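Here it is: the structure, laid out below.
All protein chains of the complex are present and in place, except for one that has been dropped.
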Amino acid sequence: MKVAVFGAGRIAEVHVKGIIRAGHEVAGIYDIRPEPANALATQYGCAAFASPEDALGDPSIEAVVIGTSTNTHSDYIIACARAGKRIFCEKPIDLSVEVAENCWETIKSSNPFIHIGFNRRYDRHIRGLAEAVKSGELGKLENLTIISRDPAPAPIEYFKVSGGIFRDMTIHDFDIARFILGGNPAEIFATGSVLIDPEIGEIGDMDTTTVVMRSASGQLVQILNSRRAAYGFDQRIEAVCSNGMMQVDNILLDATVKYTPERSAARARPMDFFLERYGESYDEAWVDFFARLDAGDEPGVTFDDGLQALRIAEAANRSIRTGEIVKL
Amino acid sequence: MKVAVFGAGRIAEVHVKGIIRAGHEVAGIYDIRPEPANALATQYGCAAFASPEDALGDPSIEAVVIGTSTNTHSDYIIACARAGKRIFCEKPIDLSVEVAENCWETIKSSNPFIHIGFNRRYDRHIRGLAEAVKSGELGKLENLTIISRDPAPAPIEYFKVSGGIFRDMTIHDFDIARFILGGNPAEIFATGSVLIDPEIGEIGDMDTTTVVMRSASGQLVQILNSRRAAYGFDQRIEAVCSNGMMQVDNILLDATVKYTPERSAARARPMDFFLERYGESYDEAWVDFFARLDAGDEPGVTFDDGLQALRIAEAANRSIRTGEIVKL
Amino acid sequence: MKVAVFGAGRIAEVHVKGIIRAGHEVAGIYDIRPEPANALATQYGCAAFASPEDALGDPSIEAVVIGTSTNTHSDYIIACARAGKRIFCEKPIDLSVEVAENCWETIKSSNPFIHIGFNRRYDRHIRGLAEAVKSGELGKLENLTIISRDPAPAPIEYFKVSGGIFRDMTIHDFDIARFILGGNPAEIFATGSVLIDPEIGEIGDMDTTTVVMRSASGQLVQILNSRRAAYGFDQRIEAVCSNGMMQVDNILLDATVKYTPERSAARARPMDFFLERYGESYDEAWVDFFARLDAGDEPGVTFDDGLQALRIAEAANRSIRTGEIVKL
Partner (left out) sequence: MKVAVFGAGRIAEVHVKGIIRAGHEVAGIYDIRPEPANALATQYGCAAFASPEDALGDPSIEAVVIGTSTNTHSDYIIACARAGKRIFCEKPIDLSVEVAENCWETIKSSNPFIHIGFNRRYDRHIRGLAEAVKSGELGKLENLTIISRDPAPAPIEYFKVSGGIFRDMTIHDFDIARFILGGNPAEIFATGSVLIDPEIGEIGDMDTTTVVMRSASGQLVQILNSRRAAYGFDQRIEAVCSNGMMQVDNILLDATVKYTPERSAARARPMDFFLERYGESYDEAWVDFFARLDAGDEPGVTFDDGLQALRIAEAANRSIRTGEIVKL
């Protein structure tokens, strides 16, 4: 299948590689800035499109990756859907639930195939936990803790346009919570602080947050986030069930273990950041994308999944403002 | 030093042993039920008092352990204080903040020496973490998670008089949070569910709870409780600091590790319950009790510590009722 | 039961405590040096014997602990056996197999109850592994590795009279190997070096050794010893079986775990040395000693066990001299 890629940044390249590894063809790259598009196109031996329409108007191109800046996602989704393309759109759909809802209203009648790029659902470690929980081998899920701490904060310019920590960072954890719970939580409470960098507070954001959610059946979920962890990218999940418990532990840089006069059995640092830790999951998402198209199935992560995660993020922001539980 | 013990139940015997191991003398036992008092007295070769007054009126007895049922603590504290005894009172002081406050008002002018039995402060593992946090070797504390899950629920009769999970169980974790934070949190949110036994819900209690607290400087604390953990007594703490992280892990029944065709490096179950897991800490509390008396110091856990933990528990209950953050 | 203790050193006190904890009585202490005997007797409120005969001639004393220097063990065993006492003799029986054999020849007709102090058989971690191996739950034992490294070398004066590393240190591991194998190995190879302290080499001993043994059915055993481990007292066992593997890991000073920018999940150091690491096992040995006497059973560790371990140690020395496998 021939796929066009919109966007030529770091994540776009991840998708280019994923498409190729999955055995499909990148037809060309479009970016609002021609230079990175040309560079990436040259590197991977494909076309650089002068405009999105060049790709959308090419009937041999069956699918489009939307890996551009978030505020353009919605318009590109509409354009791609209208052009009859299959869509792989990076998360989040938009920073505004309303915009995302309007987008869906506009396109839903054509029932387009839209996969939202929540790659962590394709991480085999998380998947192993989710499948074990679903299988019931450990009994019923009662308490789920998701820990996600970045190794170091991004530049403040990034945070200014990020939509805030819940829409930018926690949104992955909201999606994973929904994935493991098998549906939406019923209510949410959120709190947070500025402990790492006062500038983050000055732009109205937080760098250290705790979210608590509760499902309709009373299952509890905690999401602990931080924009910095001195000990490395901290990505852990813990699912307490009625008959046992299962965790996803950090994946470490290597398998060495050190014993010194001070401490025993010290392991390596965690893998550096998301492109390393979750690298495989991007590829797995592409394998799944094409397999589901082939089989005539729904996408593995639907537009609605993207919308629900965004709604939870907005509810988290509301809880921060009110100091109250917010019903979802 | 001669010590009288009020109460002849399981925890009273723990204190009898702790006093003896610390090199001091148990003068006698009093219990409202003479049989267990006589039995314990016979076992440890000391007197069985017919009434509390017998002990309070004996000038050779310098200290009294109050290990009776919670609703009697306050009166015994007052009686002991008036008799000029040093006091070791089991937690909680009372189920009511008001009663505890009135107790203090009644006795404070005599400035009695009252140690409240929050034994976990004397657990050397927790102490090691608290001291590392305090030392600043890992930077500043940013996020503290306390996990406490009992292996199995107590009988429903116990829960009926327990004052609810926050005053009965979480109160230990509130105290440990204060111990590690070095003071009171500024606000609290609590939520919970009945997932284990519907009877627990019928008496107005919960069996699975999550508490989030925030200190004045923005540090976040999560306390995760459950009245049952199929995989054993789960007692873990995790302190994320600006330069590193430190945990207290479960203490396991033995040091064996199994490798099977299914899983690698499987360790033993955790120690069964609090008398095993925290057994040493009861003894350490007694060593500290006598050492501080000798040195003329304040108790290691003060009446105010007991009162603050109780206030936090009441605030947690209020948060459950309102669905809101409660200021402390 | 009243027990006399011969010897007043560090290990003698361990036995005094073990006897008392097991609910029995220490009648008195004898040592060739009166001062430590008097000191220990005073501390534990028992008699100090002026001569061994004072204890041996007292019919109320039913058992004797031989915790004196190794070269006196054999004579005391004979004297105790002739006096009809039950005997608890520290390991090794003697430094010479011949002396130990002669000792047994002298006393065997009276079939005395002699327990040899291989305390590690009573360590519950090792016992758990031995029982799992014996149960067959992991299939048949194929390869057994015993690692024993002291935290630091003893003074050279100690080594001069120790009988060499195999009779002094490895003898514990020979016994544990026999305990787990359920019998004697068929052959042995040993090699070693002086890597820690040249003085150890100058007195004809080694500080770092490797022993390989093979059972009649072909099971392989490795014993790795060192007189020093910078990372602490290293006591590990690994039993590879046909259907799985089981280890005894080191027991650590506490349950804290550290994460730093350099390393993840660093645990505490191992417990300091044998009195800490194997402290419980000394008490368990005494419980077993009295229980077997009560039940009319053979001792838990027999004279023959002591003799076989010594024979293996001599064979190890022969292998060192010849560079060859030695049949046992």
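Should a chain be cited, it is by its letter among A, B and C, assigned in written order, with residues numbered from 1 in that chain.
Here is the rule we use: a residue touches a chain if its C-beta (ideal position, glycine included) is under 8 Å from a C-beta of that chain, and two chains touch if they have at least 3 such contacts.
These figures come from a predicted structure and were not determined experimentally.
Asks: Would you indicate which residue among C:Ala39, C:Val194 or C:Val287 is in contact with the undisplayed chain?
Replies: Only one of C:Ala39, C:Val194 or C:Val287 touches the chain omitted from view, namely C:Val194.
Asks: For the chain left out of this view, which of B:Arg82, B:Lys140 or B:Arg269 touches it?
Replies: Only one of B:Arg82, B:Lys140 or B:Arg269 touches the chain omitted from view, namely B:Arg269.
Asks: For a quick check of understanding: of A:Gly57, A:Gly128, A:Gly183 or A:Gly204, which residue touches the chain that isn't displayed?
Replies: Within the whole complex, the residue contacting the unshown chain is A:Gly128.
Asks: On chain C, where is the contact patch with the chain that was removed from view?
Replies: Within chain C, the residues touching the omitted chain are 139-140, 142-143, 145, 149, 189, 191-196, 208-210, 212, 214, 218-220, 222, 224, 226, 228-231, 234, 240-245, 323-325.
Asks: In the whole complex, what residues of chain B lie against the chain that is missing from view?
Replies: Touch set of chain B with respect to the missing chain: 230-232, 250, 252, 258-270.
Asks: Determine and list the chain A residues touching the chain excluded from the picture.
Replies: 124-125, 128-129, 132, 138, 243-251, 254-261
Note that only the chains that are shown with their structure count from here on.
Asks: Need the most distant chain from chain A, centre defined as the mean of C-alpha atoms.
Replies: Between chain A and every other chain, the largest centroid distance is to C.
Asks: From the C-alpha centre of chain B to that of chain C, how far is it in Å?
Replies: Centres of chain B and chain C (C-alpha means) sit 41 Å apart.
Asks: Could you pull out the residues of chain C that touch at least 2 other chains?
Replies: 250, 258-261 - these are the residues of chain C that touch more than one other chain.
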